[in-house]
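The complex is shown incomplete by one protein chain, all other protein chains being positioned as in the whole.
Up next, chain A:
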């Protein structure tokens, strides 16, 4: 019998729609796979067995009643624990929200349910999405299915690992500085960060509100596009949601799959010299550039002189916003409360609660943000970073006058061993070198597997103009049509 866990979401939806298999069978196959391998991967923080089977049964009943089903009906999906799920534990990888069951669904979760997808559970992540390895989860690290001694990327390492371990065919992530794309790259899966404002933040636990972007993760470009279409689009409950339809990313993925990029101009960023990147990563990237050229793309070198300041600007802007956003974790309305013995003041209880509930990286970022926003330092740090953000945006705008999309490696290095970068927080930040500029600009970016280095996956990143998400899907699907998908060794 065909192993349902090895199939694409597109094929699974087809089998469910035609009645060749049921949504319940598909769901059981994935729950069995989770039970078999997740003790070694730890992709999930919570598996919602009953909820998943109930959702699957509902899809089967709708089909039996002759209802027209959506393009992903009956397909299981793993959701990063950063999105609220009604009645289902939501921790954001933090002890401060341990045991919290939100009273409402995030908009994306509502849309997933309405589309008939089956939520398997919540995936592991760096605490509050701050990190690049999932080692900063308060619940222990996730292991990369390619080599369980290595990191799966972060912050959305759980979602990416669930895909690579065949525990789920689809997953949701969120990308503030690369948290969808970098895990995709190091696990050999596809991760797309939509245009900021193209996917709703309602119910996404906030880290850095001007950067946070939820998006799709999958094993193929077409599957990612189908998921993007289901979750994307305007949401009146998110005041930064763009009131325009999502570009037709599914059509773009199908067009790209024909392998023809004639007339497409792709830019290589001159300032991404490969300094700080592993030679194997750069070799795989250069080979992909040749492949894209053979498919008809014109390759052009462009200059983005301010990209070298993206990392420092980001590590001022994101912590500043985080220091403000995380003030809501005060031990009053939800989550942990520590030290409330009847004698201590609110301020003391708040400080003890936050001390006990937050991990070291979250504390560092709150304090860096507090520093950057304090009077006397504001102009030199946060204010200056915002100006640099303007210059990076101008670099993108001028690049997109010359080319349709930009390409780069997704991340400077392949999956590193667990524990290799935790001693020096700034070494961890370097994982986001190539992904951060896109977040500051607000445009879309996708990581697609492009090769192996030392037996580990390497990702190629495609960056497109704001609200031109379709372009990146076309280029990514074209590359995928040549290099194929990547299968890790058996767990």
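In the analysis below, a residue touches a chain if its C-beta (ideal position, glycine included) is under 8 Å from a C-beta of that chain, and two chains touch if they have at least 3 such contacts; residues count from 1.
We adopt the following convention: contacts and distances are computed from a predicted model.
Per its UniProt entry, the chain excluded from the display bears the name "Aspartyl/glutamyl-tRNA(Asn/Gln) amidotransferase subunit C", taken from "Taurine import ATP-binding protein TauB", "Aspartyl/glutamyl-tRNA(Asn/Gln) amidotransferase subunit C", "Iron complex transport system permease protein" or "Carbohydrate ABC transporter membrane protein 2, CUT1 family". Note on the undisplayed chain: of the listed residues A:148, A:303, A:384 or A:485, the one touching it is A:384.
Although one chain is not drawn, the whole complex shows that of A:25, A:147, A:298 or A:348 it is A:348 that touches it. From the options A:240, A:258, A:273 or A:402, the residue with contact to the chain not on display is A:240. In the full complex, chain A touches the hidden chain at residues 100-104, 196-197, 210, 236, 239-240, 242, 306, 309, 312-313, 315-316, 323, 327, 330-337, 340, 343-352, 354-355, 358, 360, 363-364, 366-368, 370-372, 374, 380-381, 383-391, 393, 424-426, 429, 440-442, 466.
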